[in-house]
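Excerpt of the complex: some chains, original placement.
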Amino acid sequence: MAEYDLVAFGETMIRLSTPLGQRLETSTTLDIGIGGAESNVAIALARLGRPVAWSSVLPRNPFGARIAAELRRHQVDDRQISWVDHGRVGVYYLDSGAPPRPTHVVYDRAASAIALCDPDAVDPSLATRARVLHLTGITPALSESCAEITRRFAACANKANVPLSFDVNYRALLWSPDEAAAALEPLCAAATILFCGRNDARTLWGIDGSNDEVLAELARRFGTETTVLTLGDEGALVRTPSGETLHQAAPAVQVVDKVGAGDAFAAGFLHGYLNGDIPRALRLGVALAALKMTIHGDLALISARELEAWSGITTHTVLR
Amino acid sequence: MAEYDLVAFGETMIRLSTPLGQRLETSTTLDIGIGGAESNVAIALARLGRPVAWSSVLPRNPFGARIAAELRRHQVDDRQISWVDHGRVGVYYLDSGAPPRPTHVVYDRAASAIALCDPDAVDPSLATRARVLHLTGITPALSESCAEITRRFAACANKANVPLSFDVNYRALLWSPDEAAAALEPLCAAATILFCGRNDARTLWGIDGSNDEVLAELARRFGTETTVLTLGDEGALVRTPSGETLHQAAPAVQVVDKVGAGDAFAAGFLHGYLNGDIPRALRLGVALAALKMTIHGDLALISARELEAWSGITTHTVLR
Amino acid sequence: MAEYDLVAFGETMIRLSTPLGQRLETSTTLDIGIGGAESNVAIALARLGRPVAWSSVLPRNPFGARIAAELRRHQVDDRQISWVDHGRVGVYYLDSGAPPRPTHVVYDRAASAIALCDPDAVDPSLATRARVLHLTGITPALSESCAEITRRFAACANKANVPLSFDVNYRALLWSPDEAAAALEPLCAAATILFCGRNDARTLWGIDGSNDEVLAELARRFGTETTVLTLGDEGALVRTPSGETLHQAAPAVQVVDKVGAGDAFAAGFLHGYLNGDIPRALRLGVALAALKMTIHGDLALISARELEAWSGITTHTVLR
């Protein structure tokens, strides 16, 4: 039996965000936390009770220590991290918005330890110890060595028949659509579960049309067993291995912090998927994304009981 | 003429709540205040300008002192409190939610001074000095001695022809529906004004149907002169002594803190009731509940002028 | 060519506001900033990249210094301020509301340096160095000397063919409708661009009817070239010099702080107007008002790029 329900590899950054209603130029304090697409998924699943490991590259400094400590705190196995003496931890700043003013993200992530690392410093065979390997389209954009590590993880998983969960996550600030489309195509094709946003499908591969058509075309193009199209406020669609298409609308949300909602969706979906129930996976993905948006920070700090009892009523605990 | 417009008896606790978007497990600060169904009503009415007294049992420690100080500050007469050397002040924690994530209440209220107190330590004849006695269905659930004191207060009021205002307020964490239904039945029957939520009517007595039907059945079952059915976001219904049914819808609210809204409703209703105007009572109850939800904490810190001028436009004061 | 795109004259005060959900009577901290109708417009335009000067009267104390420092920080020319040794800086307190509880404004602005100043201490010829002079109906209400300075500024602009932008801004706490109507009538008549809210049109001059009718009547009565009727959540209407009427609806907004939204509207409108495009002026006015409401404080801290790219999607910057 596999040691981990999920293994992920990717970059995690320090996140510095303005309080609500403050601008980055004039705010006098910032909130500090961590965030990274893959570790967000890993933490969310660990909090749902699953054994999870996260692999990455971190420098030995207070920010590297902070990231590892945060993962441990939320029950993610941090022993697979490669520690190095070069490079820095990437930072991203959130100039927090409120509709109609968008949140503005400022990246300061160049020259990070993971972008600079030697691919041989990371052991991709970790993938073989999991029931699912999770990767995203951000990592190959960081550097050629990160792209190489991503490919090695996917190859290891493939050889060991470990399903690859792949979230496209196109980042326009890191590369062009053409570069991204070329690099991500083989990873999408290798994926057992593919997550893709509507905009990314159009930007990278020019796939357009109704939601159903976009989903069908994605499934056809990459031959993925399970294909998920995420629609933001409109919820998400899945095409099951049997070719069925399911839609789940999103609930009304009092948004506290949108960042990380897509990762929460993936985590909720994988939680259901790991139990072999794809219709439930879709519901849990939409639910976990909604619940995450009510929490400050990138992390979906939600227990399995909260996710399941998700019904809008007040819950109670007595301490004794 | 009565000394107080309202007298209430019940438990008040220390309230510790997470800031918006923080979870109880990870927040680094908590907001501290006080809350209790009966003192919430007492404070709201005192801030509306009415003479009010609150009876309870408090231990001599900084939290007992805090509760009494808060009542004095808001003009509630605190001289009727029984001070004891045993027991503690109950505490409740709010893991503050935002839709669709519910607020999670964690009680740590066992072994409180009031739950442990000797019924003879509290003088129920205070009820006879008021125009209305207000009790809730929480107090009898705390301990047999609290149930006994509640009964004594109701009996005193009854003998002196002081109307009893009773808010059912079923708390599933304190007792079962069967226990509650049995214990609360005589208090409902003794009430002149009965407040009951739709869910409580179904949970305790299996009363279901349209809002009108539920209200009618409550009124019939307990023979209450004035019966109020609260509907949350949908406002409230009252059945007047003359058998008329009135409904008041709730306004749109930007919710800051929902806890205490039901108590604010009762206070607003009683404010109108004490002036002998039940239709206005219903409007003021719905209005005060809405206004309370825009204020952090359990307390409805609203003046009579604000409640009356309640019209959505900005008001102004010049300091000189 | 004019030295400044806009010159404004008026009073700026210290602004002390409660955090969300706190009342002025019980809050333990207040947020401190500055605000004034005319400097709000000046700062907003300066942040959009325009050369702007603000004239006023300030006392030499930490609050006078604070106001001038804030203007400099946002690129408004502060060299036109008249510094005096008498008087104080006015203060206004915001008892911050949330629907349906209105924000309550408490003024403590009597005996301010500007209200007490000698009209000869301020040089109105500054108006001749601008492409637009901006005044509001608040200043004449402060004192007879302020009314005199306002008239002198308007006269200077008029002589030099500098268009006068005038925002009616009736303040019921400072004077009666009759006093205001009499004092503001000549300024409205002198205006090239007139901003007036629906309520002010009715309160001061009894103008009522459909939005179109009110706008037409304002334009007719004062013979203004460009007349703007502001409608709060419903957006705004403009009557162009050619007699055309345009309407712009307001977008949905997650309100953080409404105060200053009207000034942001005027600034956004003038930004378009200075480019000679009135339809775009209307759109930018409504947009800047909406964006300002998402920011804490009176000031519309929005760049030209943000205002133009205003489209609801997340924007990004990479630091290198």
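By written order: A, B and C. Residues from 1 in each chain.
Here is the rule we use: contacts are C-beta pairs under 8 Å (C-beta built on N, C-alpha and C of every residue); 3 or more make two chains touch, one makes a residue touch a chain.
A quick note: this is a predicted structure, and the numbers were derived from the prediction, not measured.
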Full complex, copies of the single sequence (shown: 3): 6
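One rule holds for everything that comes next: only the chains that are shown with their structure count from here on.
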Mean-CA-position distance for chain B and chain A (Å): 45
For chain A, residues contacting two or more additional chains: none
Residues of chain B defined as touching chain A within the complex: 20-23, 25-26, 97-108, 110, 172-173, 255
Complex contact set, residues of chain A against chain B: 251-254, 256-257, 287, 290-291, 294-297, 301-302, 306, 310, 312-320
